[in-house]
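For this view, one protein chain was removed and the others were kept in their places.
The first chain written gets the first letter, and so on, giving A, B and C; residue counts start at 1 in each chain.
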Amino acid sequence: MGEFWMFPGQGYQHAGMLQNVPRNLIDKVYDLTGIELTDTDEAYQDSIQIQLGILTLQIYQVNRLKKAGINPQIVGGHSLGVFGAAYAAENLRCEDAIRIVYQRAKLMQNAYHDGYGMGVVVGLSRTQVEQLVAQVDSPTEPVFASNQNSAVQIALSGKLTAIQKVIELAKKNGAQTAKLIKVPVPSHSLLMKNVAQILSADLQKIQIVPSQIRYLTNYSGMVTQSVDDIRYDLGNNLVHPVYWEQMTDVALEFSPDLIVEFSPGHAFSKLIKTKSDIRTFAIDDYGIEDSLFLLEKWKRG
Amino acid sequence: MKVKRSWTQQRDAKNARMEKVSSLLNGKFAKTEDAKEILERLIEPNDKVVIEGDNQKQADFLSRTLANVDPERVHDLHMIISSISRPEHLDIFDKGIASKIDFAYSGAQSTRVSQMISSGRMKVGAIHTYLELFGRLFIDLIPNVVLVAAEKADRNGNLYTGFNTEETPTIVESAAFKNGIVIVQANEIVDQVPRVDIPGDQIDVIIPADKPYELEPLFTRDPQNITEIQILMAMMAIRGIYEKHNVQSLNHGVGFNTSAIELLLPTYGEKLGLKGKICRNWELNPTPTLIPAIESGWVESIHSFGGEVGMEKYIAARPDIFFVGKDGSMRSNRALGQVAGQYAIDMFIGSTLQIDKYGNSSTVTAGRVPGFGGAPNMGSNPTGRRHSTPAWQAMKTTDNPLDKGQKLVVQMVETFGANKQPVFVDKLDAVDVQKEINMENAPIMIYSEDTTHIVTEEGIAYLYKTDSMAERQAAIEAIAGVTPVGLRSNASQLQDLRNRGIVALPEDLGVHRGEAKRSLLAAQNMSDLVKWSDGLYNPPAKFRSWS
Amino acid sequence: MENSFVELNGRDRAKVLFDHGTARELVGPLDNLYSPHLMPQGIVPESDDGIILMKGQIKGLDSVVISMEGAFQGGGIGEVGGAKIVAALEQTLKDNQNGHKEYPIIVFDTGGVRLQEANYGLLSISEIQNMIIALKKYVPVIGVVPGRVGAFGGMSITSAMMSYLIATDEARVALNGPEVIEQEAGVREFDSSDKNLIWNTLGTKQRAATGLVDEIVDDDVDLIKNSIVAAIQAKKDSHRTENVDFYLNLLKDIDFNQPMDTEEYRKLFPTVKAGNHHIAEAQKSATPKDKSRGRLWFEKLTGIENAESEVSTVLHATVDGKEFIAIVPDTQNKRFPRVRNGEVGLMEGFTVAKIVNQVIEEDQGKEQKRPIICIVDVPSQAYGYKEELIGINVALASSAAAYAKARQAGHPVVDFIPGDAVSGGFLAHGLQSNRMIALGDDSITIQAMSKASAARITLRTIEELEEATKHVPAMAYDVFNYTKLGALYKRIDSIKSWDASDKNVARIQKEIDAAIDSTKGQPTDLSYRYTNEIAVKEGRVATLKMRKAVENQWNN
């Protein structure tokens, strides 16, 4: 049938991840944004460096695969990953992707200074987490059940004090793990409305190109080839939970013969392996050269 | 007052449509590359269209073609698909070619079906059982056009559907005799078909497919994955149900639980001296895990809904057991199989994802609408039946001479399922899903009142013996483990239910838990199945044993 | 099928081999001898540490069955389980020496060394191998590889030493697991996701066709039992570790730079004849060679400058009545690309075996046996597809067996460790010594697996692994923690690895001589390691406890 390509967002960036990325692509980022990508752990304390770094890495890897004649049938990105996905699906041009991600990172960096963030609960269903969230959420202490990475892995977004309360409740109610995660903004909740508004306005000026490749949206978990849906997702995924579980379930319903996770990390390929025996791997497992070797070998059959 | 009208309006309309494609046809035959044009000319907006989507055989060339027609020309179709199994079945809705659906099963596409229903892109007539859907093709869902798949077609249009005949004859019949148009994709055009499964005069258009139709080995379970818990439950079922009620004719749902039973018959069952006494006549797809039982002489007959990839040669060599044509290949028939499964067998045993405290079961979970398939037909008690078999009679609970027996409907589940989530729940997810997608009926697969037994790793609840809902609930609680439902049971309650024979634990059945080991299975892996079959079974590549 | 042996767990596999009612388990789960190393690392232990030991009769023959539980920690060998195997084999040896015929049977289901207690695993496996070599003089030692895990790592080396190895076609035998080769040598060398490739290369069918397994048996308890008894009665011995001349010829016929598939190798294998080989001593030369700690010390201790040998990676020479052997890197190695950094590969294993066998032969009948000095600087075994295809486990087993035989024949075998001592390389070249002298240098790594591979196999990050190993001698990578096990005869801290001044060389010569002296009149086995003061006090407490328990229960 074809390949499903997955694009992770922030979380697994690390020093050295850009070592294979050619200079001209790094220069292009500089020319478009004035940001010199710096591939160090210190630099990756900064959201702009992280977001642009990951996007650039994904663009590079997409280019390498496509040059080798390997193309996706369906793509899905997680949060920031939607830009890599839209680029891979040929909905978004490289330059536009870089500019818009730069804008997104800046807006996110300035949106909240402290006291807000995200958490994660493992071992409870979405319904269970939503019930706990409802006990805590208030206008002064907003908290939301946000991303759904698997049936029993639900993120929380909101004010840290409120998240902490939900975490305590979750532990009491049988969660295996409930903890804060290192994200300084309450992403994928209504608290990102202002950021999304500005970003959406910017996206209106960018051309989204129709494509034969299917794109999975964060905000609904559905597959689409509509430029309006894709534009909406790129601009507004920050105010919606990422329905990653649904996205991957839908992708699996297309019976892809191969699933590739782009860098950085391999969290999503591990999740896939828990529910499907379709051949799945992360480029980070092998590095780009060996990944290409494997992809070409499998393509030959 | 007598109406004045033409009584051949439908026939005239059909003739007019056929006229539109006459230039593209050579007799009944069209070219592969004209398929899209033919569909665009033959199908009109708002038509009722059947695409053959069985469990296994897919008219995928025609469904891919339909997903590519011009939505300006063809739109708002009302699709009837027994099994929504392919992505393009849903692309048809995404593109606006169709807007309404009646279906029975959508396991392989259940997430997307759920999304499309809740987003309003797909309007659902109903989620049927197979027999309801087949029946209504002849009542109020009579199709304008049907798109089916055949393995071979001959020059006269006779079709050979062979091993995977499944529901092709039923679909064709609903259109062919009521002015509908029958379009067939064929893997191969031959001078003479090996046997005529469907006569050529029922067929309007035959298009050679671009590639052979898709087949999925849906009923193959690798014994390697059977667990000791499943073996324990299988032992309990054999002793506490099959043996106790003398079950002779039956259907097994698809799954590792029932595979375990099949693989214990030649070992555990044999040791109990049950050969020839139980499990003789089957309504069942040709599941490979039944091979050891067949080879060791347990099975007298098997009728099948459909085929199973890799079993062709084995079946051809066992015509005493299977329904095989003179040509040497099996004939399957889903509609007749469902009738037999509903009306002619002693017992249905299967598995499910959730059972509520009352005993209703469902395979619907949040975000997925998989439909039902055959389980609700097989897993229901046809109250008009009057069987005289020992099992059916055994379900009588009073001395009243007018008391009726009952079909045995058995659910077999572990108390906790995937992700360590409880299977026994106070409220089914199906109830929320019903609200979410606004359906008339909650998507219950098997109703409590039809369920006679539940088997878990803790024991068996003999629900048919209970005489109140409270007692039924207590019986379920007693075997529901440490799920929220099970925690309500206490030791004295359990003792009382055991004393009255409403609940049985392994020790009550003479089942020794220590015996529940994988070495008790007649086959532990795929290559064992191949050995049992004398090399006649040829497992699909994805089930290959590595050794 | 019915009566499957593979399906049984380790305990039942042992039990069903015995005649009904004759089996008795020794040091079983209820004796509570847990591994002391797992809980501190957050790993759930098992009450028998994954090794099941039973005595009884098989078709009337007194037998001892040692069975590994492959489902517990991949059947990995740790200190406690390892000691159980060693103690059982030792008791069996004693019984046989005392004229009581008793047949040892080992049921393999193991990934090799248990990485969470890697240093103990390596020591144990070498001690097991020592016992097997000793036992083979009295009785056939039968191995069975039923399958699921198979026989991997150090225990694949052990499997190669069996008198007779039986396997079902669900088994695999290999030194390096596919994941490890992929990790160390890249996916182009070996694609661990390619199941066809893996089974065609490492599976029993291929192994039986190419001499790594002696008999394929169907997965059936009775058939397996029959095969075992038949092998015992026929006194089978494959002499697998004594086919060095055959393999040295075979290696000549293969171009390691060209692809070779399993079929080709199967065809080649039966056409090879064993020739006569003699490995000449290293000679002086004018051209400097690739530097290594091992080469440096070999040249200094033997006085052979720029030592050169027909096998460029193996140097040996007898000087002052002592035979020195070193394995060295050859970055220009054209024929064997996988050993360029000093790894121990096929050629190295078989060559060292040949050299040691030469020494044994030459000294046969002599009262004074020549001491053998093993200069250890081996970064690992070789990781390669062809290495596995041909059977690098046999190569390493051949050399380990040769060292063990030499020692048992009365040759003092002394290690001098100025460099790394890692994994299979160490088992083949170093771990069969009765004394070890190491330099106290931070640069020395002693371990069972590279950090990258160990992290991948134990599903941890390298950082987590480093954190876990820092303070746990069982897992440590440095020579200072290693000393705490009691394995070393002496650690010399004042001399560093690269510091081979004349004064230091003289000192080392003296230490080696002292070590040789210390073996006089002492046992020729490996018991020094667990009977010295450090071992008794802290290093091998659990080992000794297990030894005592086995001894106490041996005759009820």
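In the analysis below, a contact is a pair of C-beta atoms (placed from the backbone, for glycine too) under 8 Å apart; a residue touches a chain by one contact, two chains touch by 3 or more.
Definition applied: contacts and distances are computed from a predicted model.
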Per UniProt record, name of the chain withheld from view ["Malonate decarboxylase acyl carrier protein", "4Fe-4S ferredoxin", "4Fe-4S dicluster domain-containing protein" or "Na(+)/H(+) antiporter subunit A"]: "Malonate decarboxylase acyl carrier protein"
In the full complex, displayed partners of the excluded chain: A, B, C
Per the touch definition above, residue among A:P22, A:G174 or A:P210 touching the missing chain: A:G174
Residue of B:T415, B:T452 or B:S533 in touch with the missing chain, whole complex considered: B:T415
Which of B:D76, B:E188 or B:E228 contacts the chain that the document leaves out: B:E228
Residue ranges of subunit A at the interface with the undisplayed chain: 123, 171, 174-177
Positions on subunit B contacted by the hidden chain, ascending: 228-229, 232, 414-416, 420, 456-458, 481-482, 486-487, 490-491, 494, 506-507, 512-514, 516
Sites on subunit C contacted by the missing partner chain, in the whole complex: 9-11, 28-30, 39, 42-47, 69, 71-73
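As a working rule, only the chains that are shown with their structure count from here on.
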Higher-contact pair (C-beta pairs counted), A-B versus A-C: A-B
CA centroid of subunit A to CA centroid of subunit B, Å: 38
Cα-centroid distance, subunit A relative to subunit C, in whole angstrom: 47
Multi-partner residues of subunit C (at least 2 other chains): none
Shared-contact residues (touching 2 or more other chains) in subunit B: none
Residues of subunit A that touch subunit C when the two form their complex: 279, 281, 286, 290, 293-294, 297
Of all residues in subunit C, those that touch subunit A in their complex: 186-188, 191, 193
Subunit A residues touching subunit B - in the complex, by the definition given at the top: 123, 125-127, 151-152, 220-223, 245-246, 249-250, 253-255, 277
